[in-house]
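The complex appears here without one of its protein chains, the remainder shown in place.
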Amino acid sequence: MPDILEKVMDAVDVETYLVCKDEEEAERLSVELMEKLGFQDISIVFIQHQGPGARVRVRGYIYKPGDKYSWLFDQRK
Amino acid sequence: MSLTIGIAGTAKNTGKTTTTSAILGELYNRNISIGLTSIGYDGEEIDNITGLPKPRLYVKENTILAIAKKCLKGGSAEYEVLETTNITTPLGNINIVRVVKEGLAVVAGPNKGSQLKYVKDKMINELGCKIILVDGALNRIAPMVETDGIIIATGAARNTNIDVLVEETKALYELLNLPKVQEDKLQHFLHLEKIALFPKNTDEGIKSLRYGSLIDNSTVNEILTDINNVQIIFIPYLISELALKQLNDNLRGLWLDKTLIIKDPIKLITGGDSQNLLNEIKRIKENGGNVETLKNLPLLAITVNPFYPKYRFDKNSYEPGYINRDELLEKMQNVMHIPVIDIKQEGAATLVNTLLIKLK
Partner (left out) sequence: MKKKVLLAPLDPVHDIGLKMIKRGLEQNGHDTLLMPPDYSQEEIIKAIVDNDVDVVLISRTLGYGVAEILGKFIDLAEAAGIRDKVKIGIGGMAIRPELAAELGFDAGFGPGTTVEEAVAFVEGREYVPSESGIKQNKKDITQGYDYSFRNKRIEKLLDTIVDGILDYTSNKTSTAILRAELRRQILDSTDESEKQKLRQEYARYCDDVVKSFYEAGKYREKTRPLTKDEVKALRGYVDDVNFRMNPIKLQHTDKNPAVFIQYGTGCPFMDIAHIKSCEAWGADGVVHFDPSWGARTEGFLEGYITHEEDGSIITYENLKSIKESLAPYTLWQVRAHRGLNTPETVLLAGKIGADLTKINIAYGSLSGGTDPSRLTVDAVAAIKYAAEFGMPFDVVTNEELSGVPAFKAFAGMLIVSKLGLRLGGKPILQPLFCYSPEVMINGQMVDNYVDFNAAKIYCLRNIVNAPIWCGAPIGFLTQTEDRVQSSMMTALHASLASSLGVDAISIASSDEAFSKGPITAASRIDTLRATQASFRFFGHADITPTENAKKWAAEMEEGIEKVLEAVAKKGNFVDALYQGLLGSREDGAYPGRAGRNTVISKS
């Protein structure tokens, strides 16, 4: 994992507007986008398609509760 | 006998802290009791975790320090607080402390001249310090008026053109070493808080102006009103480069046999660019006038540093850069009559020798 992601407390949300024909396509594109960005634990938080495209908020979890958080150990370096 | 020495840098990265550290180390070698204070502190290096400045000076037992409350725990050195002064700073009240366990310290002293005087007097008169070092901050120089002399750290970080650097330093040197008013005449000026015009005819009274500083056109005009009868122009406070130039432009040949007296060179140096100011001083002299100071602030030595952070446009970052060290030293030494030292290479032995001669 690149160092910068270790500074993320829990997750990275990507918010954008995707040009697509329906919500199904938006979902597919959202997941594809996050995969392309290298995220593994992906959740679609919000998706709404209206006319030209979809407003989406997709989340890539870096740490989930119970994981070992790098930022916790980083502090005193 | 004691000596208070200010250490000022002309820019960041000119080696001010290196100079202070080296002097400190050399004084420790010679077992001299030391007081250490600073003008504020040089906050460039902030510890990202604590938000406090990184401790950069290594202090040994029995050194006396002036240090703001918030910085007491900022290093590894430990202290006995001798006095919590009424001097407040944004980092808490200034404490005067004695080092009880050696280590790194964040020195953060008072930042006004009057407060520096209080701390200095305390260190000398009550705590027996022989040498007081005053670490400068950024480009702050005004409080240095309370010292017996200053050391200036300059180098490539200030300007990478060696000739410009030498010229500029020389101008500073000359301004700091302006001739002093004769000792017996001092009393006429010491109490004056406003610009005073002393007449040629001593029967006439001294004319006191509205301001203590020469910083604007109206004051220049006020001086010019009856200039023919004036013999001495005394300016107790700030003199700005622009106002001095205006005065010169108007007076020109009228300077003949007139004397400009300033309180101390700091009142001039803070007012503008050293070289420009020196040019104005020279113009006065060329026109037959004199410039004297009540107090001078000798420049004791110059430390030079060939290093500078070099900006790389292609990488959008800095990398270490160096100018020609030998050339810098040689050119500087040629025009100065004081020690010029590359402290990183040579250490502070020579410098401290010079200081100790002053002390004796």
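Which chain is which? They are A and B, in the order written, and residues in each are numbered from 1.
As a working rule, contacts are C-beta pairs under 8 Å (C-beta built on N, C-alpha and C of every residue); 3 or more make two chains touch, one makes a residue touch a chain.
Note that the coordinates shown come from a computational prediction; the quantities given were computed from them, not determined experimentally.
Of the candidate positions B:Lys16, B:Lys170 or B:Lys267, contact with the unshown chain belongs to B:Lys267. In the full complex, subunit B touches the omitted chain through residues 39-43, 46, 49-53, 68, 88-91, 108, 111-114, 137-143, 193, 211-213, 215-216, 236-238, 240, 242-243, 266-267, 270-271. By the touch criterion stated above, the residues of subunit A touching the omitted chain are 9-11, 13, 41, 43-46, 48, 55, 57, 59, 61, 63-69, 71-73, 75-76.
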